[in-house]
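For this depiction, one protein chain was excluded, whereas all remaining protein chains were kept in their positions.
Take a look at chain A:
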Amino acid sequence: MPDHIPKVDEIGATSAPLMSASYFIGDRCRAFNDDYMKCKAEANGRGELECLKEGRKVTRCAASVIKDINTHCLDQFNAHWNCLENNNHRLFECRAPEMKLNNCVFDKLGLKKTIPGAPEGDTPVHLRPKQLNSIEHSGKNQW
């Protein structure tokens, strides 16, 4: 990086941990994310150069989430992203570790997984004990 651009540590996580933490990143960093995307959309094609500040905020926020999860819920986090890694990143094959991770993160960090736009009145898909599309647990309770 040239000297006039402040340094920031990159997130450095691979796809499975990111996917596992994505809803928590989205919960805590929604404002930064929206800010960055809005900056890019309004920068008239110069977003790469002009939105670096917002971009650093996004990265720092996401890194803080990963760091907090690592400090407080490392076992559950590892269990979940390893499960994703072994199941082709299909979230519905990993509901049991996901439930443990979600509970831990909600207790310790107060971040909650909510799926925007899901139909009202239905159980959100990640809270259903029976995953109809799961091959490994075909139709059986996962927890």
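Operating definition for what follows: a residue touches a chain if its C-beta (ideal position, glycine included) is under 8 Å from a C-beta of that chain, and two chains touch if they have at least 3 such contacts; residues count from 1.
Just so we're on the same page, contacts and distances are computed from a predicted model.
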When you check the chain that is not on display against UniProt, which of "NADH dehydrogenase [ubiquinone] 1 alpha subcomplex subunit 13", "GTP-binding protein RAB5", "Ubiquitin-like protein ATG12" or "Topoisomerase II-associated protein PAT1" does it turn out to be? "NADH dehydrogenase [ubiquinone] 1 alpha subcomplex subunit 13"
Contacts from chain A to the absent chain lie at residues 1-2, 5, 8, 10-11, 18-19, 22-23, 25-26, 29, 32-33, 36-37, 40, 44-49, 51-52, 54-56, 58-59, 62, 91-92, 115-119, 122, 124-126, 128, 131-133
